[in-house]
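Here's the structure we're looking at; comments come further down.
Then we have subunit A:
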Amino acid sequence: MKSLKIKQLIEKIEGEAELDFTFHEGKIEDVKINFGFYRGIEEILQGKDARDALVITPRVCGICNHAHLLSAVRAIENGYENAGHKIELTSKAKDIREFTLACELIQNHIKWLYMTILPQLESYLDSKSEENYAIKATYLSSTITKALAIFAGQWPHSSYAVPGGVTCDPTHLDVMQAQSLVDESIKFFEQVVTELPLDEYLNIEFCADLHHVGGDFGKLLHLIGSSGMSEIGRSHDRFIVFGDCMLSPSGKSIVTKIANVDSKYVKESAQKGTVAKAVMYKERLYEVGPLARGMVGKRTIVKNLHKRYKDSLLTRVFARVHEVATLLDHAKTLLKNLNLEESSCTLDPHMLLQDFEGTGIVEAARGSLIHKTTVKDGLIVNYEIITPTQWNLSHGNDDEQGIAVEAMKGSKNIEEATFIFRTFDVCSVCTTQ
Partner candidate 1 sequence: MKIAEKKALKRESIIQAALQLFATNGFHRTTIPDIAIKLQMSVGNLYNYFSSKDILAQEIIRYTSEVLGEKIREVNDTDASAQEKIKQIVTVYFTMAKEKPEMIEYFLRVYLSNREVFSDGCEGMVCVSGFITEIMVFFDENVSSGELRNQDFFSAFGLFMGYLGGMVFLKGEEVLPKEIEYYIEDISRNIYNALKA
Partner candidate 2 sequence: MEKPHLLWLQSITCNGNTHSFLNHPDLFSILSHYNIVHHPALDGSHSFDDVLKDDVPCDVLILEGSFIEKGFLKGGVEVSFILEKYAKKAKYIITAGTCATFGGVFKQKDPSNISGFCFDLEEKSIRYDAYASKLISLPGCPVHPKWLSYVLLMLANGKQIPIDNLHRPTELFGYTVHNGCTRNEYFEWKIDADNYGLKEGCLFYAQGCQGPYTRGSCNKILWNDISSKTRAGTPCFGCTEASFPQTSLFQTKTNMGIPAKMPLGIPKRAYLSLTGVTKSFKIKRFSTRLLEYDK
């Protein structure tokens, strides 16, 4: 039987992508993922002042801009340290940065749940509800980004993290406002997303107890289960996390075996037919993102789901929504313990190193985000950005197919395959920086 090629334009991801499916004997054999326009942020940064990256790199992505800011500032701070100038952040600055990043992740996951996964699944299963999911998405995302903006001034596109700390100097009143907004978000999560008190939800350890989850998340899990989709969308079952963070330490997980990682073994390479670069760790492909963090971070319920369903669509979808609960809980704790007496920024503003090389890693919504900066005479001579979507969507090599391609392989129809594709929370703008 001859192979059949079909081109499909995918919209309502972050930007658009074109998928070229190759069918063989009625099943998908290969998928070429093409993204639009290469925007050249790395080139734009060359010749600019080292700190300009804090303003330019958030503009890589409208939805994970804050993660770019934090990677950029860590790259500079790491560069200072490599050049022998130790930077000691106060716990206040660290906690505020962690809080604002948590807010961005929550915003992202909630938009993905309500504006991508639920409506797309319903339309794929032909069970479209009359619900305005977008209003739920924007309600929670605007509430939590408002909490973010109390510290960062605005979202999207804040540049409030600077080498040595943060620019804000919050009062207790600010913190209280942020607390109210987090409480409001938790209430929404409890009443609308899971119909369970947050602590009860977080105590769920076993798959058998997941039927307690109600709300829209319960509905989503039920839809996936009842349509026989729990087992599909499996990939290489290899995960990697580079950014030590609230959700997970860094490490890699291969069939539940956890090992340390070092970002120096990360290699980018050009791919034919797309402006997106592929990325590998020691010549192997890894999945990044919430599922990876759940596995490397040994989150009980994620591990138990994985035991039963492996790295299937269900486990992947679950891990992402589950992070919202973990993050909300963590955000609340961060605010409660915030010590306003400490300095916001500890680096002397006149302390400007002229020559350094640094790497900044952050766990963004979609996984590990890496920035590398090389600075000479105060100016950027080279800047590299490796985004999470590059890990998940690279086409693969001669030995094996890419993470998302592998997950779509074997599917019998395009609708199912594109739904699997969306479970990776695809961001085309990040991939074509």
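Assume a residue touches a chain if its C-beta (ideal position, glycine included) is under 8 Å from a C-beta of that chain, and two chains touch if they have at least 3 such contacts; residues count from 1.
How were these picked? Simply put, all candidates are chains of the complex that A comes from, given by their letters.
Just so it is clear, the structure is predicted and the values come from calculations on it, not from any experiment.
Engineer: With reference to the defined contact criterion, which of 1 or 2 touches subunit A in this complex?
Structural biologist: It is candidate 2 that touches subunit A.
Engineer: Would you mind writing out the residues of subunit A in touch with candidate 2 in their complex?
Structural biologist: Subunit A residues touching candidate 2: 9, 11-12, 14-16, 18, 36-37, 39-41, 43-44, 47-49, 51-52, 54-56, 59-63, 65, 93, 111, 115, 119, 132, 134-135, 137-138, 141-142, 145-146, 148-160, 162, 164-169, 171, 177, 343-345, 348-349, 429.
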